[in-house]
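All protein chains but one are shown in place.
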Amino acid sequence: MKVVKVPHPKYPKSEVVERKAIGHPDSLADGIAEAISRRLSQEYLKKYGAIHHHNVDKVGIVAGRSQPEWGGGSIVKPIRVILAGRAHYSVPVETLAIKAAREYIREVLPLARDEHFIIEPAIGEGASELVGAVHSVLANDTSVGVGFAPFTEAEEITLRIADFLTGKEFQRQFPEAGTDIKVMTHRDDGQLDITVALAFVDAHLHNMNEYRNSKAAMLDLIREKFDLQKAHLEINTLDRYDSKDSVYLTVIGTSAEQGDDGAVGRGNRINGLITPARPMSLEAACGKNPLSHVGKLYNVLAQKIAERIHGETGKAAEVLIQSRIGKPIDDPPLVLVRTDAHDIDAIVSEEVERLPEITKEIVAGKVRLF
Amino acid sequence: MKVVKVPHPKYPKSEVVERKAIGHPDSLADGIAEAISRRLSQEYLKKYGAIHHHNVDKVGIVAGRSQPEWGGGSIVKPIRVILAGRAHYSVPVETLAIKAAREYIREVLPLARDEHFIIEPAIGEGASELVGAVHSVLANDTSVGVGFAPFTEAEEITLRIADFLTGKEFQRQFPEAGTDIKVMTHRDDGQLDITVALAFVDAHLHNMNEYRNSKAAMLDLIREKFDLQKAHLEINTLDRYDSKDSVYLTVIGTSAEQGDDGAVGRGNRINGLITPARPMSLEAACGKNPLSHVGKLYNVLAQKIAERIHGETGKAAEVLIQSRIGKPIDDPPLVLVRTDAHDIDAIVSEEVERLPEITKEIVAGKVRLF
Amino acid sequence: MKVVKVPHPKYPKSEVVERKAIGHPDSLADGIAEAISRRLSQEYLKKYGAIHHHNVDKVGIVAGRSQPEWGGGSIVKPIRVILAGRAHYSVPVETLAIKAAREYIREVLPLARDEHFIIEPAIGEGASELVGAVHSVLANDTSVGVGFAPFTEAEEITLRIADFLTGKEFQRQFPEAGTDIKVMTHRDDGQLDITVALAFVDAHLHNMNEYRNSKAAMLDLIREKFDLQKAHLEINTLDRYDSKDSVYLTVIGTSAEQGDDGAVGRGNRINGLITPARPMSLEAACGKNPLSHVGKLYNVLAQKIAERIHGETGKAAEVLIQSRIGKPIDDPPLVLVRTDAHDIDAIVSEEVERLPEITKEIVAGKVRLF
Partner (left out) sequence: MKVVKVPHPKYPKSEVVERKAIGHPDSLADGIAEAISRRLSQEYLKKYGAIHHHNVDKVGIVAGRSQPEWGGGSIVKPIRVILAGRAHYSVPVETLAIKAAREYIREVLPLARDEHFIIEPAIGEGASELVGAVHSVLANDTSVGVGFAPFTEAEEITLRIADFLTGKEFQRQFPEAGTDIKVMTHRDDGQLDITVALAFVDAHLHNMNEYRNSKAAMLDLIREKFDLQKAHLEINTLDRYDSKDSVYLTVIGTSAEQGDDGAVGRGNRINGLITPARPMSLEAACGKNPLSHVGKLYNVLAQKIAERIHGETGKAAEVLIQSRIGKPIDDPPLVLVRTDAHDIDAIVSEEVERLPEITKEIVAGKVRLF
């Protein structure tokens, strides 16, 4: 393992940050893919004591067609969820995948009924070469994992608002709030400009007044809760209020029901955010096997290293870890750390050694991945 | 339009860069999506004088199953290409999409026969609200476009090698080279470390010796051509040479034939590269309509601004352009420029005004998008 | 309406009769198609007071892959159910179709879990011309409906055995009996030769002995119950008993789980039987709209006429009713009756007038259709 330490870049005080919350079609794809990977991993472990090869990171959401109505409309064409990928068929892969996907959808979109989603597995048998690679825990690909800490103010507020809006408390208070929510923040020095797109649910709204009142109440709550009196804050910029078709109304709370497709890896990075001006990996973490897939493990590892460096030294850190296919995963060819902290080598080594722990945490669902 | 200029970040002299060349499953998805968007745009223009709404940026490649053999094997299960998205059905959308996809595949994978690919269109009618947005050329989404110039040495060499290996000359000299090629470069100060994954084509190789000789000849040629005597350079790191199954052998020159799925937006950014430590947009440009989709236009625009700033001032530039859904695309709420150049406002304004030109160039296929 | 009466044919005393019971892949397709038609009809009636056009008679079952084990195996690849057809989208067609299909499957295959079946609706909007035809209750096609009465001895015993084996009592006594059962009877004069193919369920059998004992007990029961001491009777002719793979063992009780596809209209006629030497319609009744589709209505009508003629006169009757597209359904161009009974015209007229009643009975699920 080669560790290279260089100074942290100097960033300007202007940034743009985004989060696609759990009900957004891209995040839905991420979450389904990861739910399947977790389920398969658990089954392999239960039956064989080891995680067999799988890689189900190509979940696609093909939008349906819906007719929202004040008081409750209907889903006319269901949403298709295409599960592409590979897995070892030592367990009943596709039925497990369907089950995991259904359970996840129920959790994230409580208004969705089973007939609103068609789950279409197309999960093949993995290339034997790579299957071999898994057993000896060699890197399955040549790629790069990325992490950084700490969050900037805009990053922090974006993530917190999105998590709050999809959280239990808010969803109980505003049953008309769907979980397909997008928060985009622009910060220019101290000035915050926050735009929220939030899918309203028709069953809980009976006319335009209720819609407008609900939106106003939400804005008040967010402002107060996050102390945003001076920020510019908007929900559903495009609303025109002249008919139900000119506001953001849905039946089950996601734009996937009408026109918006989704795909794994097209939304948030593993820290939960999209940060165009910060280092980012393009690897989709969700759905990849948590034992040997560096596109997943090295992103989590890089994030953990960055957080520990920041936690222990108070210095910001950006970490990039390169893999090479066929090399042992606990011996990455390059760990590039951008920080002004000293003495980071021990932290890097210790975290790399913790990879088997990280695998366990991922399988247990304890690591944020999107 | 608000233009904010801040200093350019200082980056360390260590970087990791990657390119997935045209035959890679992710790039294949990108290219097909864009070929369809171009075809639809041309048809709309021909028939109506205007580009109608479409967004076919969710193309998924579901891998097939192949049996490579020295001298030529076969494709047992074809590769599925699922075309999700929306479009205005004022032209025969799905038959045009199939045709565009087939022609593109023939161009990029000359060995593929029609029966090796199943094209499955699932292109719906776009949400009416957004269709309206298109006609008045308002931003169709809230997102961020990103560009930068100039390339670093590692970025430059990565792109040039990948383009060379999929170029006519090399492909003529080495008919056994498929177009699914991945180039990953790590630079640490002046030291370059380049890894190439290249799918060999079985029909042109009759035994392991021919495979090894071909690989050696390719290495020599690349080294010489790009003056890489001092660099570390490898092709197909995982090769073990003990049987045809232990080397990277394919029937039509892409890993999509056996186990590797692909999706739009999971590979290169519009500059042709994956650069984890540089600003990147997560928006997939390919397949999006080139008239109003800021996820496409603003990335191209940002790149053009960055290139012009660098071209005219000699100073590096990183450009981030924010959009807000429903706002006119020629009046972006924020253009953030990181550069040490002065007097960039005129450049920004002129390029923003050139947006209609950019649309035309994209439709004509003259802009690199992946 | 033209009624032609001719003498009944003289048939030889040798016949071959078959029934595919409810869990057979072809019957499964029939039952699902009809469940969907009933559900759509009920919704149209509830919402509009009239049955709108639909025709969902092209349901295809694409077999899955299973691994039966003594004590209980697993479904590895789910069974795909493709719902082709047309319907008027004045109700949420596809979500209703999925729901109806799921409920039907649960009823017929109690061991099947939702993740064992993928329901893929592909239900288009009907051709407008035919939709028009529906509103005025004109025949939607040019075809022929067929019925006959009474059953021969072989026909009678075939139907009764199959219904018994899939009935509640037998299924409670033999939980190891699946519902995919095929009964084929050959009668040569008085000699009956009955072959039963019955899918055993692995979860209720722990070894080969239990399988053999169960089969023997079933044979005894059938013989006794149907007084078949002199008949030749066999279950699962192909069994070799040397391993679990050499007997007819399944996970959920249908051959659709492993290799056997199914399709609407490929199995029983509306009297529940396949009778190659008797008049038969090739029209698939299941899934067709019960208001105007002569391929459905005229088969039921012909059967009712035949049964009434036989009931009232004691004479056998075969009835063929021709339709012509665009003509009122209550004025068929030809009713051909083969019988030695006299005075059948009143019966024919009365039954034709009862067509609206027949539609209601079909929607209520009171008419056997496969």
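A, B and C label the chains in the order they appear, each numbered from 1.
Keep in mind that, in the parts below, contacts are C-beta pairs under 8 Å (C-beta built on N, C-alpha and C of every residue); 3 or more make two chains touch, one makes a residue touch a chain.
The shown structure was predicted, so the numbers you read here are calculated from the model rather than taken from an experiment.
S.K.: Determine which of the presented chains are touched by the chain that is not presented, and list them.
M.R.: B, C
S.K.: Pick out which of C:Glu18, C:Glu94 or C:Glu307 touches the chain that's been left out of the picture.
M.R.: Selected residue, touching the omitted chain: C:Glu18.
S.K.: Which of C:His88, C:Arg102, C:His116 or C:Arg338 touches the chain that is not shown?
M.R.: C:Arg338
S.K.: From the list C:Gln42, C:Gln67, C:Thr195 or C:Thr313, pick the residue that touches the absent chain.
M.R.: Residue touching the chain left out of view: C:Thr195.
S.K.: Any idea which of B:Pro7, B:Pro92 or B:Gly311 touches the chain not displayed?
M.R.: B:Pro92
S.K.: Would you write out the residues of chain B that touch the absent chain, in ascending order?
M.R.: Against the left-out chain, chain B lists 67, 74-78, 89, 92-96, 98-99, 102, 113-116, 118-121.
S.K.: Can you list, in ascending order, the chain C residues touching the missing chain?
M.R.: 4, 6-7, 9-14, 16, 18, 58, 60, 62-63, 65, 77, 80, 82, 84-86, 122, 124, 126-130, 133, 142-144, 146, 182, 184, 186, 188, 193, 195, 197, 237-238, 245-246, 258-267, 274, 276-282, 284, 318, 320, 322, 324-326, 333-334, 336, 338
Rule of thumb we're sticking to: only the chains that are shown with their structure count from here on.
S.K.: Which chains, if any, touch chain A and chain B both?
M.R.: Chains in contact with chain A as well as chain B: not a single one.
S.K.: Which chain's mean C-alpha position is the greatest distance from chain B's?
M.R.: C
S.K.: Would the interface of chain A with chain C count as same or different, where same needs over half of all numbers used to appear in both copies?
M.R.: Both copies touch with mostly the same residues.
S.K.: Just the number, please: Cα centre separation of chain A and chain B in whole Å.
M.R.: That pair's centroid distance is 23 Å.
S.K.: Just how far, in Å, is the C-alpha centre of chain C from the one of chain A?
M.R.: So the centroids are 48 Å from each other.
S.K.: Hunt down the residues of chain A that sit against at least two other chains at once, touch-wise.
M.R.: none
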